[in-house]
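Note that one protein chain is taken out, while the other chains of the complex remain in position.
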Amino acid sequence: MQVGEREPAPAPRNRWRPLALAGVCVTAIALVAAGSLRGENILNIQFHTFQDSRGVTVLEPIVDLDKDFTERSGLKVKFGVDAITAASDSCARCHPDGANSQRTFVNVDYRRKIGDYKLDVGGQISRENFYAADTAMVSISRDLNKGNTTIAGGYSFSLNQPQLHPTQSVENQYAHDLFFSVTQTLTKNTILQLAYDYNRVSGYQSSPFLRTRVNDIMVVGNTPDLRSRQAVVVRLRQALPGDTYLQADYRRYFDTWSLASNTFSLGVEHYFKPSLLVGFTYRWYGQTGADFYQPSYTGNPIYYTGDFRLQPFNSATYTGHVVYTPAHRLLDLLPDKTAIDLQYDRYQASTQFASSMFTLGLRIPL
Amino acid sequence: MTRTGRMVLLTLAALAVAMWTAGCATVQPWERARLANPCMVFDYNGGQADFASHWQSAREGSSGGFGVQGGGCGCK
Partner (left out) sequence: MQTLSRVFTATGLAAVALLFGLTASPAALDVRGAVAGQQAPALRLPTAEGTYLSLADQKGNVVLVDFWASWCTPCRHAFPAIDQLFVDFRSRGFRVIAVNLDEKRQDAVDFLVARPHGIDVVFDPRGDSARAYGLTGMPSSYLIGRDGTIRYAHAGYTDKVLDAYRLEIERLLSEPAGGEHMR
């Protein structure tokens, strides 16, 4: 088993989970109880479903509560669960009857206006079978020119800890991310955003579940310990006549594993009535493979991988969504201005992989 | 030109454009009727944007460009 010469660390303990859940509940109750509903308060409930051609099904409910404390500060708490049938071929190999997994995450974000600047500080904790991820992030933005220009920058640090199932040893992976963007209003109908993202990942980056063939033997991959990734993004939002809006995004990505990609998406949204918004988006994605990627290997390769994300391929995503904001209280229960959104995504890759996703969301102003 | 050289040029060009457009015609606060619409806000539905970023990073080799990154996942 070619997993490198690192010292194994003890497996992460799962005692945090009930504590974190309790913490989230207490925070949520405190938020709602903290004074009146002055300021903007929004409760979002989303239910995502995902199914792909590898036999994986995921159901993901997410709840988040966004509360303004004052006109200068606010807090957002988000809690979600991915219920994953990990019955993909990587798991079915040893678990032919299927194997389920679950990922739970909590995300907290505090925002504050300090003079002309807006500061955001947050963190996320995520746990699933054989993987733990902890992230801290900070970002700052400033509006200029009567709100026509916004400059933003951010930094995040993640500690990701994959467990080398079926062993008990745990590896570490460190990711630093630096982000910078400029958003400019060009006309009464046009906004343009330019962004740059630099990400540096060090540590264990193979997958203990994905195997490749080296000299006819199936082995877990061995990838370099360092990956520097960069992306440049251009985004446009254009208001068109007749209550229609156009969205176009382009991303150019490249990294030190020689993987480069282009992502282009184009979307149109239209209000059939003020309360009914319908939109379609098309996204095209194409990537080269990592320089050490091969479908199978012979000889004595230093690096080798069975990770399907590192192969050359392209894909298309077709998305349709509807947002309905009824004028009268929904079911006579939910507050005024509650919005329901439905979204369907269909993803098709040139590797014969395909997936479908469906989302139902409720946005409830409190 | 090498690929890195091209990227340097592209990034500098993007920054130059950004600085130039910062001097563009100013839209007055009372002229922002369409700009105030949620369709003009980047990632208005943050939850949907996060979900897309999540399944894309589980399927594709690229990431980032749309905000500060969160942690990974052990997606198989």
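Chains here go by letter, A and B, matching the order in which they are written, and residues are numbered from 1 within each.
Definition applied: a residue touches a chain if its C-beta (ideal position, glycine included) is under 8 Å from a C-beta of that chain, and two chains touch if they have at least 3 such contacts.
Because the structure is a prediction, the values reported are computed rather than measured.
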Next on the checklist: So one chain is hidden, and I want to know which residue out of A:228, A:244 or A:356 touches that hidden chain in the complete assembly.
Outcome noted: A:228
Item to check | Absent-chain contact - pick from A:50, A:79, A:105 or A:196 | outcome: A:196
Next on the checklist: Just to verify: which one of A:106, A:182, A:214 or A:357 makes contact with the chain not shown?
Outcome noted: A:182
Next on the checklist: Counting contacts across the full complex, list the positions on chain A that touch the omitted chain.
Outcome noted: 38-39, 70-71, 142, 144-147, 149, 151, 153, 178, 180, 182, 196, 198, 200, 226, 228, 230, 256
Item to check | Interface with the unshown chain - residue positions in chain B | outcome: 4, 7-8, 11-12, 15, 18-19, 22, 28-33, 36-37
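Heads up, the rule we're going with is that only the chains that are shown with their structure count from here on.
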Next on the checklist: Please output the residues of chain B touching chain A within their complex, sorted ascending.
Outcome noted: 3, 7, 10-11, 14-15, 17-18, 21-22, 24-29, 31-35, 37, 39-42, 45, 47-48, 51-52, 55, 58-74, 76
Checklist outcome for this item: Listed in rising order, the residues of chain A that touch chain B in the complex are 44, 46, 48, 50, 56, 60, 62, 64, 82, 86, 88, 90-91, 101, 103, 107, 124, 126, 128-131, 133-135, 137-139, 144-149, 154-156, 158-160, 162, 173, 175, 177, 179, 182-189, 191-197, 199, 207, 209-210, 229-235, 237, 239, 245, 247, 251-254, 259-261, 263, 269, 277, 279, 285, 287, 290, 308-310, 315, 341, 343, 345, 347, 349, 353, 355, 357, 359, 361
